[in-house]
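A single structure is presented below for examination.
Of the protein chains in this complex, one is absent; all others appear in place.
Chains: A, B and C, in written order; residue numbering restarts at 1 for each.
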Amino acid sequence: MTVRVHSDAFDPGAEVNAFTAAADGAGAVVSFSGLVRDVAGGLQAMEIEHYPGMTEKALAEIRDAAVRRWRLTGALIVHRHGVLAPGEVIMMVATAARHRRDAFEAAEFLMDYLKSRAPFWKKERTDAGAAWVAARDDDEDALSRW
Amino acid sequence: MTVRVHSDAFDPGAEVNAFTAAADGAGAVVSFSGLVRDVAGGLQAMEIEHYPGMTEKALAEIRDAAVRRWRLTGALIVHRHGVLAPGEVIMMVATAARHRRDAFEAAEFLMDYLKSRAPFWKKERTDAGAAWVAARDDDEDALSRW
Amino acid sequence: MQVLYFAWVRERIGLPREQVQTEAATVAELVEELRGREERYAAAFADLSALRVALDQELAEFTDPLDGVREVAFFPPMTGG
Partner (left out) sequence: MQVLYFAWVRERIGLPREQVQTEAATVAELVEELRGREERYAAAFADLSALRVALDQELAEFTDPLDGVREVAFFPPMTGG
């Protein structure tokens, strides 16, 4: 039930394999990765700022909420901060459970809460300058599902 | 948009990484792996029988239905047949999309249809003998979501 | 036509596939013919609610016609994934 926040790149495939090997008795493993996407074209870099201390606390609370709500044999959150290039992996979550519905729901729950409740902010650097990414209303709305 | 059926073991982490690298423009990648789970204890092996020809056709139809319904930049289904040991990975699906909701929903859809519409049958070998795994009513019920 | 059996249907009948000459117009009529052959067929086809059928590798209904069909497969509900 690990939470990690760091600037170093990580290998999502290796994370999924290690997570799967450790998720004792699981029949289902779900993973999600979020990538730096060049929406408008011309993206040079994505800067991710965070709130050291609160970030780790908020992610641990989100993970604990998922563990209370679903029958999980494992849960993982990894999130980078710092400067990332287009196509790089920003973050991932993984969940393991006996049954697939638990693993899928818990992974979506982790993502929905992480998006709106963990203190990260994205800034896009393009040829035209830099701009903070605006929060999406539908990310806040997603929480009403749970 | 690949579908593969074979008896060889595969590396889900390597599959996720290759899939992610190829999923052009994706912001979200979801993967699911199904593992051989020793439910009652004493499981020696899981035998997976399938219907060569129909299997590939059924999986391609399920993938095509997902591609029509969600905005995906990638979809992958890999399923093993033959004799597997407890803890081995039986199958995986992966989906890539711009937005996470599409990737999650499409992955759950692939799994729900694969469970009830693709011609695979599981037999468990234990100390006490061998028995075919019964289909679960809730797997059939899961299709009513879509 | 080719008739294929999978999982416990295959085990009960003792064959993975066989060539069958039939005038049956529907899957249900074919099942009636097979049931009449031998006890192992009667046992395999005892409860149709526990069986599924595919015609030329597409899931079908027991009421479906067999015109032009080359391959019929009988099996229990699927348990992949």
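The rule is short, and it goes like this: a residue touches a chain if its C-beta (ideal position, glycine included) is under 8 Å from a C-beta of that chain, and two chains touch if they have at least 3 such contacts.
Fair warning: this is a prediction, and the values are worked out from it, not measured in the lab.
All shown chains touched by the missing chain in the whole complex, by label: A. Touch with the hidden chain on the side of chain A covers residues 34, 48-51, 53-54, 57-58, 79, 90-91, 111, 114-123, 132-135, 140.
Simple rule for what comes next: only the chains that are shown with their structure count from here on.
Ranked by distance of CA centroids from chain C, the top chain is A. Inter-chain spacing, taken between the CA centroids of chain B and chain C, is 26 Å. Chain A and chain C have centres, each the mean of its CA atoms, that are 48 Å apart.
Shared interface positions of chain C, defined as residues touching 2 or more other chains, are 81. Across the assembly, chain A contributes residues 100 that each touch 2 or more other chains.
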